[in-house]
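So that we are looking at the same thing, I have put the structure below in C-alpha cells.
As you look at this complex, bear in mind that one protein chain is not there, while each of the others sits in place.
In order of appearance the chains are A, B, C, D and E, and numbering begins at 1 in each one.
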Amino acid sequence: MKKLSHFNKKGQARMVDVSGKPLTLREAVATGSVHMKKQTLKLITDKKISKGDVFETARLAGIMSAKRTSDLIPLCHPLAIASVSLDFTINKKNNKIDIEAQVKNTGQTGVEMETLMAVSVAALTIYDMCKAVDRGIVISDIMLMEKRGGKSGVWKR
Amino acid sequence: MKKLSHFNKKGQARMVDVSGKPLTLREAVATGSVHMKKQTLKLITDKKISKGDVFETARLAGIMSAKRTSDLIPLCHPLAIASVSLDFTINKKNNKIDIEAQVKNTGQTGVEMETLMAVSVAALTIYDMCKAVDRGIVISDIMLMEKRGGKSGVWKR
Amino acid sequence: MKKLSHFNKKGQARMVDVSGKPLTLREAVATGSVHMKKQTLKLITDKKISKGDVFETARLAGIMSAKRTSDLIPLCHPLAIASVSLDFTINKKNNKIDIEAQVKNTGQTGVEMETLMAVSVAALTIYDMCKAVDRGIVISDIMLMEKRGGKSGVWKR
Amino acid sequence: MKKLSHFNKKGQARMVDVSGKPLTLREAVATGSVHMKKQTLKLITDKKISKGDVFETARLAGIMSAKRTSDLIPLCHPLAIASVSLDFTINKKNNKIDIEAQVKNTGQTGVEMETLMAVSVAALTIYDMCKAVDRGIVISDIMLMEKRGGKSGVWKR
Amino acid sequence: MKKLSHFNKKGQARMVDVSGKPLTLREAVATGSVHMKKQTLKLITDKKISKGDVFETARLAGIMSAKRTSDLIPLCHPLAIASVSLDFTINKKNNKIDIEAQVKNTGQTGVEMETLMAVSVAALTIYDMCKAVDRGIVISDIMLMEKRGGKSGVWKR
Partner (left out) sequence: MKKLSHFNKKGQARMVDVSGKPLTLREAVATGSVHMKKQTLKLITDKKISKGDVFETARLAGIMSAKRTSDLIPLCHPLAIASVSLDFTINKKNNKIDIEAQVKNTGQTGVEMETLMAVSVAALTIYDMCKAVDRGIVISDIMLMEKRGGKSGVWKR
C-alpha cells in the first residue's frame, strides 16, 4: 500500500521534490455545487440580465484564487498556470448551481489543487454575495473529475 | 423580498459600505466534511501517532487562510481577526473527517466568510496530502452553523 | 515650506507614525482615463450587452487592489477599508473611458492611496483585456478629486 | 476584425490558454509621467543629495509590483520575471518626472502588463511620498513604448 | 510555570483569542547584526555616497515585511501597524552592520513579531545584495530589546 507522500521517513511534513521531473503539459477538471433556497437562485438568475452578475464575480474570484494556490496550501508547489476557465450551470430542479473549473499548465507537477481551489473560492464567492438573503447555503461535492499529463497520466472519476 | 446587497441600484458589484457601523464583538462557526476511502482514513489516523500529522498541517492552513480571506473573496472586507481555531473529528463509520472552524473578531462586519474559508482550505489541504493515494476524495457540506454579534445578531442553523 | 513627511530628520524613509491619531471616518474620490482607438471602444461597448464585460472585470480588479494597497506602496499604512466602488463612463467623442473610484474607511489615516490604486489597477485591467487588439492604449489623468475626514479635513480639486 | 481575447465564445472572462506556447525571451518598455508643482519637484530634487530619496523608494516599489502583477490583474498569467529596471528623469521645464520601466522574461507569454504595473506603482509611490505637500499631483501618459519576442514579435509606438 | 499559549488544552495549535482586549498603544524595539568580510562592508559604505544604497533597500524591505508578518507567522494576528522605522549602524571594528527596528500600533495585541520580522528581512536583504561578493555573511543576535503597552506592560532586555 502507498504512503502519504507529503511526509518523509521521519514522519515530517515536506514539499515533495519535483526538481528532476521534466516540464510537461498537464490539465485538470474539478466540479462542485452550491445549494440554496429557490428564491436565492431566482435572485441570481434575475440579476443575470443586468450588467454585473454573481457568476462573473465568482468566475474572476476562482481564476485569481487558482493563481494563489501555493500561497494557501502549505505543501503545494508554485506553478506557472497557463490557463484557467470556469463554467456555472443553473440546476433549477435541485435549487443549486454547479461549478466546473479547468486549469492547464506546462510544469514539473500538476494542477489538481489549483483546479479544486478555483471551484472552492468560486463557491465561497457565491456564498458571500448571497449571504445577506440566505445564510444557510451549503457547498458540496467539490471533487476532481479528471486529470491528464505527468508520470501518472490520465485519471478519470 | 431582500436584494443581493453586493450590487448597487445600477446592478454593479461593490464592497458594501460598513464605515458607519460600530466595532462590536462577532463570532462564527462553520463545518465541512472530507469523504475518502477507508484505507486513506487509516493512513491518516496511523500517522497521528507520529510527529507531524495531516490534521496539524490542515489546521495551520485553515488558520492562515482565514487571515487571507479578503485577498480572495472580491467583495469581502479586510478584518483584524482576533482568534481562529479548527477541530477535526474522525468518523470511521462513514469514512470521513469532519472539520469545524470558529473565528472571532471585534469589527464593523462579521467573520462568516473567514470561517468558511478556514474550513475550505483545511479540507483542500487534507486533499493535497492524500491525493497521491486517493484522488477521488470529495469535500462536502461546507456550511455556516452559527454566527453571533452585529446588527443581525444571532443566527443558528 | 512643508517637508516630505516620509523622511525623518536624517533623510531616511519611514512609515509616518499615526499611533496617536483617533479613529475617524474618512473618504476619498479619484479619477483617471483610458484612451483607445475608436474600434477598441466599440468592441468594449458591444461586449457590454453580453454576459461578461470589461467593466465588471476592471471594477473587481480595482476593488481588490484597493485592499492590497499597503502591500504595494512601501510607506503606506495597512487599513481596514469600509467600502470601495468604481464607476466607468464611456466618452465616445474622445474615444476614452473615464474611471471614478470612491473609498471609505474608519481609521487613523486616510484612503487617498487606496482610491488612486483602485483607479490605476482598473485602468491597467482594461488595458490587459484590450491589448490583443490595441497595444497603443494610454492611461492618463489619474488624480485625487476630493478627500474628507482626518485632521486636514476636506480637500477638493 | 479581431476579438477581445479574454472572453470565450460565450462571452465569459477567462485566462487565455498559453500552455502550448514555447518558452521564449520577451521584453517590454513602458513609460509614464508624474506632474506636480514646481516647489514639490524642488523638494524631491533637493532630497536627492541626502541618503534616502524618493526615486529609490519608487524604483523598489515598481520592481516589487512587477513581481505581483498576476495577483492584481485578474486574467494575467503568473510569470518568472528575469529582470526589472526603472529610470526616472526630472523634467524641470514641465514640472514633471518621467518614468521608464523595462522588464524581461523567458516564458510562454510576455511582460507588457508587468512593465505597465511597474510604471504605475512607481508613479503612485511618488504621489504617496509627496501627497502631504501636493495633493493635486497628476499621473499621465502611462503607455507601452515597445515590446519584443513571442509570436507577435516586435511592436514599437 | 507558564504554558505555551499557542496550544489549547488538547495540545492543538490555535490563534490566541484577543477579541476581548481593548485597543491600546503598543511599541516594540528589536535588533540584529549582519557579519561580513571587511571588503564587503567597504563596498557597502563606499556605495552610500552614490544615489541608491544597500541600507535604503534593506530599510524598505524591513518596513514592507513588518506589514506582512501575519501572512508569514502562522498564529500571528493581523494588525494595523501605525509606524515602522529602521536604523543601520556600521561597526567597522567588528566588520558588521547593526540593525534596529521600532514598530508601533494601536491594537488588541502587540508588535513584537512585526519588529523582529523587520530586522530579519532587512538583514536578509543585505545578504541578498552582497551575496555575489560574500556568500559567507552571517546574521546573528536577532532579539527583542524592549516592548511597551498591553496588559503585560513594559519589558526591557
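The rule we apply is simple: contacts are C-beta pairs under 8 Å (C-beta built on N, C-alpha and C of every residue); 3 or more make two chains touch, one makes a residue touch a chain.
What you see is a predicted model, and the numbers here were worked out from it, not measured in a lab.
Undergrad: For the chain that's not shown, point to the residue among A:A61, A:L75 or A:V138 touching it.
TA: Only one of A:A61, A:L75 or A:V138 touches the chain omitted from view, namely A:L75.
Undergrad: For review purposes, identify every residue of subunit E that touches the missing chain, sorted by number.
TA: Looking at subunit E, the ones touching the missing chain are residues 1-7, 10-13, 32, 39, 43-44, 47, 50-52, 54, 57, 60-61, 64-65, 68, 71-76, 112-113, 116-117, 120-121, 123-125, 127-133, 135-144, 147, 155, 157.
Undergrad: In the full complex, which bits of subunit B touch the chain not displayed? Write them out.
TA: 48, 51-53, 55-57, 59-61, 64
Undergrad: On subunit A, what residues meet the omitted chain?
TA: 8, 12-20, 70-71, 74-75, 77-80, 107-108
Basically, only the chains that are shown with their structure count from here on.
Undergrad: Touching both subunit D and subunit E, which chains are there?
TA: C
Undergrad: Repeat of C-E among D-E, A-D or A-B, where over half of the residue-numbered contact pairs coincide, is which pair?
TA: Equivalent chain pair to C-E in D-E, A-D or A-B: A-D.
Undergrad: Measuring centre to centre with CA averages, how many angstrom lie between subunit B and subunit E?
TA: 31
Undergrad: At what distance in angstrom does the C-alpha mean of subunit D lie from that of subunit C?
TA: Taking the mean C-alpha position of each chain, the two centres sit 15 Å apart.
Undergrad: What residues in subunit A touch two or more of the other chains?
TA: 51-52, 56-57, 59-61, 64, 68
Undergrad: Drawing the touching chains as a network, do you get a line, a ring, a star, a complete graph or other?
TA: Per interface graph, the chains form some other shape.
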